[in-house]
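Note that one protein chain of the assembly has been removed; the remaining protein chains are unaltered in position.
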Amino acid sequence: MTQALGDRTVPDQPTLVAPARRRLAAGRYVVIVIVALFIAWTLWPLYWMVSTSLKTPKEATSLSPTLWPHSLTTANFSELFSSSLPFGTYFVNSAITSVIAAVVAVLIATLAGYSFSRGGYRLSGAASVVVLATQMIPLVVLIGPLYLLLLKAHLLNTYLGLIIGYTSFAIPFGAWLMKGFFDGIPREIEEAARVDGYSRLSILFRVVVPLSVPGLVTTGVFVFMNSWNNLLYPLTLVNSNSRQTLPPGLLQSFSGTFKTDWGGMMAASVITSIPLVIAFFAVQRSMVRGLTAGALAGT
Amino acid sequence: MALPALLILALVIGYPMVAAVIVSLSHYSLLSPVHTFAGGANYSQLVHDPVFWQSLKNTAVYTGVSVVAGLVLGLLLALALERAAGPWRAIRALLLTPWAVPVIVVAFLFQFMFTTPGGIINAALLKAGLIHSALPWLTSPALAMVTVIIANVWTQLPFFLLVFTAALGGVPDEVIEAARVDRAGTWSMVFGIKLPYLRSAAVVGALLMIIQNFNNFPLIWAMTQGGPAYATSTLVIYVYQLAFTSFKLGYASAIGVVWLVLLLVIASLFIRVMRSDRA
Partner (left out) sequence: MKKLAAACLALTALAAGGCGSSGSASGKTVVTFANWAAAEPATAPGIAAMIKKFEALHPKIDIKSEPISFTDIEHQLVLEVQSGNPPDVAELQGNYLYTLAATQDLQPLGGYGSGAFSKSVIGSELKLGELGGQLDAIPWTVGPIGLWYNKAVMKQAGLKPAPPATWDQLLSDAKAIHKKLPKVIVLGMDTTSREFALDAAWPVMTSFGAVPFSGTTSTADTPAMQSYLSFMRTLAKDGYTPEGQKTGFFRQPAASNQVAFTVDGPYVKGVAQSINHVSDQKFYQTWGVARLPTGSAGQHYSTPTDHQLVMFKNSANKTAAWQFMQFLATSQYSVLNYTLKYENSIPPLASPPAEVAKELDNPITKSFVKSIIPEVIKPAWGAHYSAAYLDVMAGIQKAMTSSEPISSVASGMQTSLKSDLGS
C-alpha cells in the first residue's frame, strides 16, 4: 500500500501526462513545505530547551537571549544530581507510580472492558455507561474528600495512595478503550473455546488478550503518560520529598520564590523528557496499530 | 469481572463525588470547622459570579480552539505524511515527540520562550523585523489565551496526527484503488473518499481531547496561574483557586457539579453522533 512519494506512473492517455505531472509536482512542493514547517514547529522549542540547559545562569536569565550558548556549561546537569534537591528521587517516584498505575489499570480495565463488551448480565449496560461517564468528572473537586480518605487509611505520602488516586482517571479511561478494542474482536473467535468448556476468564486471557496486544499497549501508554504528567494529585496528596513525583517537584524546585533557575529547570526538563521520548518511540508503531484495530472501529 | 473496577471507582470517585455534592450544598470553608447548610446558595452565587462565566467562556475558547486546531492540523499532517516510506517514516516519529514531553516541562518551556522581557520569541520576531515592539504574550489578556493555546496545540497535535494516521491506514485499499481508476483528483480523493472514514476517528479523538482539556491543570497553572485578570482562568483553574487559595470548598464544589453536568451533556451529544455513524 505504501509508495514512495511521487513515483506513480501515469496511465496511457498522453494528453493527461503534462498537467497531471505538474499538479503532482506542485502538490509535492506543498507537502514538503507543510512538513518542513511542522518540523521546525516541533524542533524549535526542543532546541531551545537543550540550548538553555547548557547556558550559565547569567546568560540564561539575560534580558537579551542568545540563540546558542556563548559560554557552554554542563554545570546545570551536574548540579541536578549533586545538589540537595532530590531530582533523582522525584524521577524514580514518577517512574514507579506511573508504571504500576499503568499495569494495574490495564489489568482492571481489561476485565471491566471485556465485561462491558460481552455483556450478558442485567446491569452491564448501565455499569458501562456509569464507568464511562466518570471520565467527565472534574478531578480537582474530588481532591479534598480523597485527601481525607487517604489520610484515614494512612496512605498519604505513599506510592499506593498516589496510585489509588491515579486510578480515578486511569480506570474509566482504560475500561472505555479496552471495551472498544474488545468490541472490535468478533465473538466467533471465542466460540471454539467456549464449546470446549473454558471459563470466561480463561477465554479472556487465553484467546482474546493475545489478539489485543496493541490495545493493551495503547491503554498502558495513555495511562502511563497521564499519570506521569499529573500535577494535581501529587501536589496535594504527597508532601514528603522521598515520595514526591516530578511535576510538583519541578514546579517547586525551579520556580521558587527566591529566584527562577531557568538553566537548571531546562536541564531537569531534558533529563525528564529523554526516557519518555525513547519509550514513546518504541511503542508508537504499536499504538498506531492499536488505535486502528480497536478504539476507532468499535466505539 | 467488572467488579474490581466498579469497587475501586466507587471508592475513589463515587465517595468523593457524593461528598463533593453534599459539600456544594453547604457553606464550607476549609478554615473553619463549622459548616452550615446552604441549600442552593452556592449555586445561585455562581449564576451571578462574573468570574465563573468568564472561566466558562475561557474553557470553551481554550478547548474549542485547541481541539479544532488539532483536528485540522493533525489531518493535514497525516495526509501529507501518508505515503511516507522508509526513512521518511522517521519524520512522523519526530513529529510525535511533543506528546512525550511532560506537560509541566512544556508549560515552563513555553513560559520561558514567551516571557516579556527576555523571551526568545519576541527577540526572534523583532530581529526578523516581523514586529516593531515586543508583544505582551503572557501579559495581555487577549494574547495570554493565544499563548497558552499555542503551547497546548504543540503538545496535543501529535495525538491527532496519531489518530488520523491510524484512521487513514484503516481506509480499505479497494476503495482507494477504485477511486484511482476513476482518476479522482487529490481534492476529491481526500474529501469525497477518505473523509467519511475519518469521521468517527475525528469524533472519538475530539471527545477524548475535550475531556482532557477541561481537566488540563498543569499547563495553564504553570504558565499564567489563570491570569492576567482571569484572562486564562479555565474552570479547573478557578475551582483550584477557590478551593485552595481562598479555601471556599463549598462554592468550588458547586462549580464542579455544574461542570460535570456540562461535560455529560457534551459527551452524550458526541455519543449520539458516534452511534449514528455506526448505524
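Order as written gives the chain letters A and B; numbering starts at 1 within each chain.
Note that contacts are C-beta pairs under 8 Å (C-beta built on N, C-alpha and C of every residue); 3 or more make two chains touch, one makes a residue touch a chain.
Everything quoted here is computed from the prediction, not taken from an experiment.
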item: Left-out chain, listing which of the shown chains it touches; value: A, B
item: Hidden-chain contact residue, picked from the options B:Gly14, B:Gly118 or B:Gly169; value: B:Gly118
item: Sites on chain A contacted by the missing partner chain, in the whole complex; value: 57-58, 61-64, 83-85, 100, 104, 107, 144, 147-148, 151, 154-161, 201, 205, 235-236, 239-243, 248, 251-254, 256-261, 264
item: Chain not shown, touching residues in chain B; value: 30-33, 45, 48-51, 115-118, 136, 138-141, 224-230, 241, 244-248
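Criterion: only the chains that are shown with their structure count from here on.
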item: Where chain A and chain B are represented by their mean Cα positions, the distance between them in whole Å; value: 15
item: Chain A residues touching chain B - in the complex, by the definition given at the top; value: 1-5, 16, 23, 27, 31, 34-35, 38-39, 41-43, 45-46, 48-49, 52, 61-65, 67, 108-109, 111-112, 114-116, 124, 127, 131, 133-146, 149, 164-165, 167-169, 171-172, 175, 200-201, 204, 225, 228-232, 236, 246-247, 250-251, 254-255, 262, 265-266, 269, 272-273, 276-277, 279-281, 284, 287-292, 295-297, 299
item: Chain A-facing residues of chain B, complex; value: 1-2, 4-6, 8-9, 11-13, 15-17, 19-20, 23, 30, 73, 76-77, 80-81, 83-86, 88, 91, 93-106, 108-110, 112-113, 117-120, 123, 154, 162-163, 165-167, 169-170, 173, 183, 185-186, 200-201, 204, 211, 214-215, 217-218, 221-222, 235-236, 239-240, 243-244, 249, 252-253, 255-257, 259-260, 263-264, 267, 274
